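Supplied in structure tokens, the structure appears directly below.
Removed from the display is one protein chain of the complex; every other protein chain stays in position.
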Amino acid sequence: MAHGPQAGLKRWLYTTNHKDIGTLYLWFSFAMFFLGGCMALVIRAELFEPGLQIVQPEFFNQMTTMHGLIMVFGAVMPAFVGLANWMIPMMIGAPDMALPRMNNWSFWILPFGFAMLASTLFMEGGAPNFGWTFYAPLSTEYAPPSVTFFIFSVHILGASSIMGAINIIATILNMRAPGMTLMKMPLFVWTWLITAYLLIAVMPVLAGVVTMMLMDIHFGTSFFSAAGGGDPVLFQHVFWFFGHPEVYIMILPAFGIISAIIPTFARKPLFGYSSMVYATAAIAFLSLIVWAHHMFTVGMPIAGELFFMYATMLISVPTGVKIFNWVSTMFRGSMTFETPMLFAIAFIILFAIGGFSGLMLAIAPADFQYHDTYFVVAHFHYVLVPGAIFSITAAVYYWLPKWTGNMYNETMGKVHFWLAFIGLNLTFFPMHFVGLAGMPRRIPDYALQFADFNQMASIGAFLFGAAQVVFLFNVVRTVMGGKKATEQVWDNPQGLEWTVPSPAPYHTFSTPPVVR
Amino acid sequence: MRISKNSKVTAKLLALAASMLVFAIFVMPPLYDAFCEITGLNGKTGGRYEAVPAAIDTSRSITVQFVASNNDNMPWKFSPSVMSIEVHPGEIMDTVFLAFNPTKVDMIGQAIPSLVPFKAAQYFHKTECFCFNQQKLKAGEKAELPLRFIVDPDIPKNVKTITLSYTLFDVTERISKNVDKNNTKSAREG
Partner (left out) sequence: MLRGFDRLFALLAASLTAHSTVAEEQAVERWGVNMPKGVTEVAQTTYELHMLIFWICVAIGVLVFGVMFYSMWRHRKSKGHQAAQFHESTAVELVWTIIPTVILILMAIPATKTLYDIYDTDKADLDIMITGYQWKWKYEYLGSDVSFFSNLSTPRAQINNQQPKGPNYLLEVDEPLVVPIKKKIRFLITANDVIHAWWVPDLAVKKDAIPGFINESWTRIEEPGIYRGQCAELCGKDHGFMPIVIKAVPEEEYTAWLGGRAESAAKIRKLTEKNFTFDELFAQGEKVYNRACAACHQANGKGVPGVFPAIAGSKIATGPLDTHLDIVIDGSQVNPAMQAFGEQLSEVDLAAVITYQRNAFGNEMGDTVQPIDILNFKNKQ
């Protein structure tokens, strides 16, 4: 059976093939994306008008918590791992991932982790309701009983991520084709290498923080309880020591994707390849020393406040370099605007807007006004939705013909793009306004002056949701059939993945390619 | 050959992951506590201070304000005996807090101190404090809880007022469960 997949369900359960596992990751994250999206729609439906209409505050809090957890750990991260599984071996000329059996494991524990997390919705006292940041003591002494299941599921997701990261690092370090030096690797591989190191550095910290919670709840320790000599603020420090790198884990691979797509459709090599690599490394390093900017209002000595403010502002330099490089790649190119390019351009614009609001949030005295308002919600959705989601979408459209051998429907792709683009801006742009005007985040009901913008945001959210149905339909149709794709698919794209036939055979690069 | 290369990388990365877990659980909390004491973060004051005779700086005085509050469901009456006192830096001062257990059961309380401004925390020394120990009060019992402190003469000139707050927690259940022996022992004395 060395030449093809097994038949039936066994193929998927026992597979160690990087392409199969990549496919599993991608479909799983797609499903989670819809689940988390439905939760977002419950939130937006409740916030359509002032007053409580659809859900009660307890359930509303469960929805915001689960939406955050599912989108971060279920949709975005597995999608990037899926793309890594599919693309990294093909990009570096390797026959498969370095540790194929572990690869199978790191995927297959995920559905169990999420099943456990989702099952809390049906437990007495309800699902976790303390926000995806689960600050103690709300998540310890005051948590619903389901918190224990939440903790175990976080352990499982963490284990999966760490295994995935180890696999990716081992693959990149050991499996490159002869001649594929580090500085010849595509940026997607580079950004993933750095992301994987970040994952290994901080996922154990997340596991640690939930373990400490578990011990506080069940074994009488008091890491986070002042009564026993602990401190709830310690929780926030440990959490954000994980949490801030985590947001870069969700954006660095996106930088790699955009750096692959822009040159293809601008028909011009990427501007400043090596500065891109250094900028990525700089961002990853800085992400480890800025965590307390999430905690400016917690009461820190002024020296701490200033340090975290300056360090955070500094991140905008390497991030700026990336944006400038992409724009320079487009400058004097010969551009066409297929769906992946549209999503990539929207990524640059909207991610830059999210970056600007991020810079505003970095300014500590101004952050006292922004912190925990809808301005923050607008900021991180501008970074994550166009950042992570749009880049994943762009990647799917870009590589789908290679995966399936069929071209997707371009018109439908464009319809998807414009619906998503308009829906996204309609949803999240007004959030800047209500946040500045004083609306706190995570509230199920709000004062009347916020009513109009919230109504706009809710309409936008449903539009964005509808756009994703178009996406699903387009993907399914392409998998089923359609116009045959050529080997190159696009107009002279760069990279080893375009040298294999479309669809990519089950085994590629069994003999290493020669890299010039 | 390839397998051994992969195992090596895997072993190294697993070791890194494991050490980060150890770092999070066993290093970060004590590191944070040490950091708090140095910087006065969260107004944490140091543990028991061994009194060193220091010159009293009579040229200035500082108002030390006392605040007491109860944590959730702590039914004791708990209050400072005086709202505030004026002290000269270097002077040893005594005061008491009043506690009364109005319930029908014996209870154990633990007071947690916190001080603002943070920059003054490292200059506020307690030579004796009821917060160093848990306080047991029988049903209906009243107690005067002593506090003796010195404000360090090195305290920055611009500090005119120090507010010392105690929050009283009900730890009866924690202690009776007797599960956190180690933890209460290592609880920050402060």
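Observations on the structure shown:
Residue numbering begins at 1 within each chain, and the chains themselves are lettered A and B in the order written.
To be clear about the criterion, a contact is a pair of C-beta atoms (placed from the backbone, for glycine too) under 8 Å apart; a residue touches a chain by one contact, two chains touch by 3 or more.
Please read these numbers as outputs of a predicted model, since none were measured by experiment.
Among A:P5, A:G131, A:G495 or A:P513, only A:G131 touches the chain that is left out of the view.
Across the entire complex, the residue among B:T39, B:N71 or B:T127 in touch with the chain not shown is B:N71. Across B:T39, B:S61, B:Q134 or B:S165, the single residue that touches the chain missing here is B:S165. The chain that is not drawn here is touched, among residues A:Y14, A:Y142 or A:Y506, by A:Y142.
Residue positions on chain B in contact with the hidden chain: 42-44, 65, 67, 69-75, 83, 102-104, 112, 114-117, 140, 158-161, 163, 165, 167, 169, in rising order. The missing chain lies against chain A, touching residues 49-53, 56-58, 61, 124-126, 129-131, 135, 137-138, 141-142, 144, 226-227, 231-233, 266-275, 297-299, 302, 305-306, 309-310, 313-314, 316-317, 320-321, 323-325, 327-337, 345, 348-349, 352-353, 356, 359-360, 363-366, 368-369, 371-373, 432-434, 436-438, 440-449, 451-453, 455-456, 459.
Definition applied: only the chains that are shown with their structure count from here on.
Interface residues of chain A, counted against chain B in their complex, comprise 98-99, 102, 162, 165-166, 169-170, 173-174, 200-205, 207-209, 211-212, 219-223, 226-231, 233-234, 237-238, 241, 299-301, 303-304.
Those residues of chain B whose C-beta lies close enough to touch chain A in the complex are 2, 5-6, 9-10, 13-14, 16-18, 20-21, 23-25, 28-29, 32-33, 36, 39-42, 44, 71, 110, 112, 118-119, 167, 169-171, 174, 177, 179-180, 183-184, 186-188.
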